[in-house]
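A single protein chain has been omitted; all remaining protein chains appear in their positions.
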Amino acid sequence: MKPGTLSTFLKRGAIWGFIALELIFFTVAGEFLSVSDKAFMDVDNMLLLFKQSAPIGIIAMGMTIIMVNGNIDLSVGAIYAFCAVILLDSMTWPIFAGLGDAVIPVSWILALAVGTALGALNGLIVWKTGVDAFIVTLGSMLGYRGLVFMYNGEQPTSHLNWTLVDFAEQQFLGLHTATWFLLIVTAVIWFLMNRTVHGRNAYAIGDNRAAAVNAGIRVGPHMMVNFMIIGFLAALSAVVFYSESGSVNPNDGELYELWVITAVVLGGTKLTGGAGSIISTFGGVLAIQLLRKGLAHIGADTETVNLVIGLILIAVLFLDRQLNLKGKEELKV
Amino acid sequence: MTEQTPVLRLENIVKTFPGVRALDGVSFTVLPGEVHALMGENGAGKSTLMNVLGGIYQPDEGQIIVSEQPAVMTSPLEAKARGIMFIHQELSLAEELSVAENVYLGELPKKRFGLVDWDTLYARTDAILERLKVGFDARTRVGDLSIANQQMVEIARALTVDAKAVIFDEPTASLTDAEKVVLFEVIADLQRDGVGIIYISHRMEEIFKITDRISVLRDGSYRGTLHTRDTDEEAVTQLMIGRKLDLSRSESTHELGDVALEVRGLSCGHLFEDVSFHVRRGEVLGFYGLVGAGRTEIAETLFGLRDPSAGTILLDGQEIRIHSPVDAIERGISLVPEDRKGQGLVLGMNCRDNMTLPQVSDLTAGPFVSDGAEVAIFDQYRDKLDIRTPGWRQLVGNLSGGNQQKIVIGKWLSMHPNVLIVDEPTRGIDVGSKSEIHNLIRELAAQGYAVIVISSEMPEVLRVSDRIVAMYSGRVMRTFTSDDVTEDNLIQAISGLGDGAAA
Amino acid sequence: MSGLTKQNIGSFLARQGILVAFALFMIGFTLANGRFLDPDNVMGVVRSSAILGVMALGVTFVVISGNLDLSVGSMMSFSTIVVLDLHDKIGPTLAIPAMFALTLCLGALIGFLVGYLKLNSLIVTLGMLSAIHGLTLTWSGGKNMDIADKEATWFGIFGQGEIIGIPVPILIFALLASVLGLILAKTPFGRKVYAVGGNGTAATFSGIRRARVVFSCYLMSSFCVATAGLIQASRSMGSQNTVGQGLELEVLAAVILGGASLLGGSGTIFKTVIGVLILGFIQNGLLLVGLQFYVQYVVTWVIIILAVWLDIAAKRGKLWSPIA
């Protein structure tokens, strides 16, 4: 066990070390390359970092549960867009006309309910048909996106409500509304995963599904609940973001699933399930946003950003494997 | 005993799968405080019966009666709730979770709002671990435990509830002798508490040591129950396979050839150190030791799957280096691995393709694989090894364990190796096929192959080997010849006692 | 074992079920628009499916070997841009082999990372998707690439030419499908691909160089991508940097529709071709009956789930999953 301790520490801490490295690099490089007079590690800039991490971050928390469970959800980007459409469109529905600004919570709840329902549909299909979650959600990624387009053609769906925007732009104790949502979601999901029976069962199912079945855990409904959670969180992410921006293009949220999965994997969650930590996922989300922000700060252009992000993902995977090597005598398979 | 109320009664259970009558009217009774062995060849219906009992399958006919109450087992949880506990043969643990979470898997103690009650969980688990006299606590991560200790975690599960009946399915497969003793004490404890125990094992010596009665299944039907006291191995075996078995050791009557393989001072990290031995053509060299003694790792090193940190390997007197299985195969070393399903076979492939896999590149006509050559090889070894399969197109996953093992052996025999290494040749294989495979190994030696057999079962090593290397904790303790080996000195050697400590 | 035949029939029916559904679609579309089965239209669908199809052939190898390739779309953009750029600089005779060499290098890199370094293919190819896009943008400076004098080159043959009345892209697709189909079904290498995907450990224990097989699969995939890029470039004689964007998922959908398991070890080239054609005809049929493009997303969704579900159901002999 002893030789493992250091590598375990390195592994757990790796993402934070990476974040520190990014901060140092961009601060130093920013001094030479940035036209801005402001330092990279400015307090306001760091506060923005949290806020800007929210859309991906909120979904990533759900993805951590799904991946710990041994599944994957590729449809989150489409769910995100669909819920945004519901959120903004429902504010103008005639039945809510008399509500005034009271329509806001109603639309929120509606959007969250729709997100949960779409997640539940994914979960139900995975449960009842036994088709692999990758395929099920690859399909619904297309299908849900199709629904988004069918809803309003190719037009953006818009409803700018300034009350809502003002709320979304609020800063409480210096933190933006979106940041609060991110922090609360992180805390709640951490609690769920570490303190509740449901969370512990999620690890057990991802780790050894047969064992979980034998122990009488109802794997099907359990997974469906998790898909509902990620559906809810994708909707919440949409609610938080579109409350502030008020208009959604039908192709919004495309590729979000890839960013979310990247963040979760950077945070060290095993793709095969059974292991993963919410706090590390949080680190993974920050690391990605920091990378984007930092590359923009030092004036890197689009092609460099793509290249760097792709290579870093592979490099992290490689490092993770090196840390897990057991030494020369390991079995070569 | 007949006056007691049975804890568990199975009445006329029938279970059919499309086209197969897997269980055909099975009935038997488990009394409180008895250890009841359930025996049968693989495919006789034991697992199906247990799955019916555990609520994974619903029986088509018949009844399960727990404490004289008819029960419908709808799920594993239902079975558990009625006091029927299972200890599974294949480890069913979540490695990333703690011991406590594994022991109480599926029914973690809850507080309000679905929160885990950690204090209760750890306290209860520690109490159980205390009974099992293990050297780890409830908070240990299961992945950090040895295989044997993981098995103990599995066993700890049986003690979480006031069980009426506990089913042990091959519990000793990976336990050391010392751990077996603890297990048998636990079983005795349960017996004293009036728990009925179903004990499933292929190991006769255990059956005769701890059970009270033996029920036998064959081909899905119930063949009778014997009182252990009043019977012997032969009678049980006959009931199981419907014929007599030749259990005697076939003495080698053939001449030994030259030394085929010699190993000098071979080490691989801490897995094994300074190992030396040799094997001649026509000879079976047995490796005996506990799980984790380094036997399998030696085989893997000889097969190029691990890099040795020191020592030399000589094949026919020539020093060689083996970097990969490809190297090993080229030099005529073959390995029948211990994990048949995980390492030996591609279960989704048909019998022929599995058998010809190592040489498929050589079986070509032009750029393509030659169908005829492949089928010829398959037919030859199917006949030679008496592999029972409807045809070569059958997927290997659908065969019984014994036939699967013969496919793996056939795969390597068809490569005409100089040295054949067989790791746990009969793990999970029923008695009938077991003796066939033992005879096969003897025959191979007689034909001039140099054979190395690794086994954890003493009767097996004693039966097939000409010489036996005893290992303990990565070192060779002593090498026995068939004349000087006894059960006692062999056990001493593999426990790190004995006189070979200096080796 | 007497249940075997019954199961086989069930599995047979389920497999045919996909084809039956496909046939129903074809009939429906034909009734809705008489031109659907018009030879010109059929030829047109096959021709426009050729690019996707050629890529799907390579990905079939990767998927059967138990891995994924999400980088094919991005890599196809790269090939297209590179061959177009080099066409005007060094001429088509040199540009084509140069582009193939560069694309194969990318395939080799992925193959090295996944095969020899044993990194997870989902993440590696996800990373490569982004990195190769960056590479393409760097190469082109973000500009569209166009062949300056489109009349003076024979380069158009691969995308626009016809031989005995059959468009060259279809011929390339058919030729490649036949060759790769034979390789997969009949050669020792094909057998090894199935073995590695079916049980990689057992394959290693049987003396198969697993890393080399995986590496070769990615090399094949990148060869197919380069071919697709060549057809694409030749067809339009000019291209944007994003020409292949999103194709990776369509390709994967086609391969899955064809019945290859993402766990590896099963699938055939023939079935992949069927999968490609199903996608192509659905897309075309919906366009012809005047449905918006996004209806196709929903239809594809339903078809994918149904196809895979029926396949699994046939294998386990039960419609519904036994998971509690």
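Letters A, B and C mark the chains as written, and numbering starts fresh at 1 in each.
By definition in this document, a contact is a pair of C-beta atoms (placed from the backbone, for glycine too) under 8 Å apart; a residue touches a chain by one contact, two chains touch by 3 or more.
Keep this in mind: contacts and distances are computed from a predicted model.
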item	value
Among "Heterodisulfide reductase", "NADH-quinone oxidoreductase subunit L", "Na+/H+ antiporter subunit C" or "Substrate-binding domain-containing protein", the UniProt name of the subunit that does not appear here	"Substrate-binding domain-containing protein"
Chains in view touching the one left out	A, C
Candidate in contact with the missing chain, chosen from C:26, C:287, C:302 or C:319	C:287
Candidates C:28, C:97, C:142 or C:322 - the one touching the absent chain	C:142
Residue touching the undisplayed chain, where the options are C:125, C:222, C:241 or C:321	C:241
Residue ranges of subunit A at the interface with the undisplayed chain	32-38, 42, 44-45, 48, 51-52, 55, 149, 153-156, 158, 160, 165, 168-169, 241-242, 244-252, 255, 292-293, 296-305
Touching residues on subunit C - with respect to the absent chain	33, 35, 38, 40-41, 44, 48, 51, 133, 137, 141-144, 146, 150-151, 160, 232, 235-243, 283-284, 287-288, 290, 292-293
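Assume only the chains that are shown with their structure count from here on.
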item	value
Whole-Å gap between the CA centroids of subunit B and subunit C	43
Length of the line joining the C-alpha centres of subunit A and subunit C, rounded to whole Å	29
Per-residue overlap in subunit B, given as positions that touch at least 2 other chains	75, 305, 324
For subunit C, residues that touch 2 or more chains besides their own	201, 204-205, 324
Of all residues in subunit C, those that touch subunit A in their complex	113, 117-120, 122-124, 126-138, 142, 200-201, 204-205, 210, 249, 252-253, 256, 262-263, 292-298, 300-302, 304-305, 308-309, 312-313, 316, 320-324
Subunit A to subunit C touching residues, read off their complex	125, 127-132, 134-136, 138-150, 153, 213, 218-221, 258, 261-262, 265, 271, 302-314, 317-318, 321, 332-333
Parts of subunit B lying in touch with subunit A, wherever the complex brings them together	54, 75-78, 80, 86, 88, 90, 92-97, 101-102, 105-108, 110, 113-116, 144, 268-269, 271, 297, 300, 304-307, 309, 324
